[in-house]
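Structure first, commentary second.
Removed from the display is one protein chain of the complex; every other protein chain stays in position.
Up next, chain A:
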C-alpha cells in the first residue's frame, strides 16, 4: 500500500464512508500497527476512538477484594526503576501517566484533560512541540494537588543519568517546560512524528515532586517512596513485601467519578504460570492472572470447569527466526559473525528462500501456541486480520526442494544437499522454553525432507538474553547459523522497533554486542527509508517508509517472522477487566468491576 492509498482511506474515514475500525483493519493488513494507524487519523484530525471497557457500576466501592496473581512477583514499586513488566503492572496501580494505550492502540487520556491534537492546539505544525493540558482537581494520595511541577519534575528525574532510570530513553533528548499550573510543553530536539512517548504509557507515569524531589540522581535508591508509593491511581498503597505480596485500598478521592469498584486490592506473586492459571480457572482462589505463557491445550482443559476464562489481546511482540548471512564459524578481529565475512551457504538467497518455505507456521500456531499467537509473514503487524498483498507465508516442501535443486544444491551422502563441497548443515539456537523447543523440532523435520540438516541448540533464557560480553551464547552474539526468539514492541512506535534493521545498529565487538541489529544484515535502501521516516511528519508517508524497511528484510528472507504473539490472561467469569497489548495489564484497572 502506498502513500496515496493511505491518504485515500483517511479521506474515506473523514467523509464517513469508511469506519474507523475498518480503517485500522486495512492498515493492519499491510503491517501498520493499530496505534500508528490511530495516530494517522489523529494527525488528520479524526477524533480518537475508544476501545476501553464499558464501566457499569454506578457508585465507587462495594466490590469487595480484587485478587490478582502475578506468577513473577513484583519486586519494586518505582515506575521509573521498573525493569520488568511485573513491576510496571504493580506501579501502574498507584501511579498514572498522562495517557495510556487501549487494546486497539487508541491513546486514552488519564491524567491529561485531553489528548493533544492539531485541532486543539496541542501539536505544532513542525512536529517539535507537544502541549499537554492536565486534568484539574487531581489529588495525590496524601491530598496534595497534582500540578505541572510534578510533570516537569518527572522529566528531570528520569532524564538525569545518575538516577539510572529505566525510562530514561523517553526523556533524555527532550525539554519540558511549565506553561501554567496545569499546562506543560514538551519540546523535541527534532521533528518527532511519534510524540506519544514521554509521559505516556509504561514509561510515562508521573511521580510526585514533594516525595521524590530530594532523591533525584545518585540518591534515588534512598527514597522512602520507592517502597511506599504515593500516586494518583485508583488504589492507595497499604503494604508491600517485595517478591511476595502487595496490597492496596480504594482511593476515595479518585479523580474519575464512581471509580474504582473494588474496596481492596491484592497482588500476590510467585510460583509458575501453569499453577497461576489453575488458581484462577480451576479453584477460583484468585480473580486474575497475567502473561500465561502456557500451551493452549492445558488452558483449554482448565477452562472446562466454567469458573474462569481466557482472554487474548494482540500485541507487537513477534516470534521470529534470524538467518545469519555472516560467517559464525570464522573469527575475524576477535569476533565471529563479523560483517566482514560471508556465510558460505546462507548468503545464497535461494537457500534462505527455501528455509522460509520450510516453516509450517499454521501448524505451529494450531498445535503449539493456540490463542497465544497468530501466524504471520511480516515483522511489524497487527495479527487478527493479516492479509498482506505483498508479504505472504507458505509451507511447501516441494517448492523448497525445487528452488534448491535449481540453485545447484544437490543431495549428497546422507541426503544432505551440497554444492562445491559446502553442505547445508546449520546450528539452530533458541532459549529454553517448551513451545520453542517444539517449534525447533517442527522446523528441523521439514528441513530434513528438503535436504537441510539442522542441529538444535537451546540456551537457558537468563544466559541467552543477557548482555554478558564474555559469553558466546547470548542472542546478540549470533554465533550460530540461525536463531529464534521474541522481540517486544513495547510502545506502539515501529520506528524505534525497526532500528534492528539499520546498518549503524549492527551488533559487533566494538559496541560490546549491544547494537540492536542482531541479524547483521543491512541494505542501503532500508537505511535510507528509515532515515527518511525519522524526519517525515506526514504519518501516511512515514508509514509507507516504515513498511518498506520491514518488507526489505522479510523479502530478503533474513528475518523469518513466525508468529505475532498475543497477551494471554485468565480471569474469573464474573470479572470484567481491560488489558491491552500496547500497555501494561493494569493500565485501566480503575474500570475493572465484578458483575
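Note that contacts are C-beta pairs under 8 Å (C-beta built on N, C-alpha and C of every residue); 3 or more make two chains touch, one makes a residue touch a chain; residues count from 1.
One rule holds for everything that comes next: contacts and distances are computed from a predicted model.
Considering only "NADPH-dependent 2,4-dienoyl-CoA reductase, sulfur reductase", "Phenylacetate-CoA oxygenase subunit PaaC", "MoxR-like ATPase" or "ABC transporter substrate-binding protein", the record for the omitted chain gives "ABC transporter substrate-binding protein", by its UniProt protein name. Within the complete assembly, A:496 is the residue of A:7, A:457 or A:496 that touches the hidden chain. Between the chain not shown and the residues A:55, A:485 or A:553, the one that touches is A:485. Contact with the omitted chain, checked across A:114, A:142 or A:244, is made by A:244.
Note that of A:286, A:369, A:393 or A:593, the residue touching the chain absent from this view is A:286. If you put the hidden chain back, the residue from A:76, A:93 or A:552 that touches it is A:76.
What chain A contributes to its contact with the hidden chain is residues 65, 69, 73, 75-76, 78, 81, 83-84, 161, 164-170, 172, 202-203, 221, 226-227, 239, 241-245, 247, 264, 268-272, 275, 278-279, 282-283, 285-286, 460-463, 465-468, 471, 473, 475-476, 485-491, 496-497, 499-500, 511-512, 514-516.
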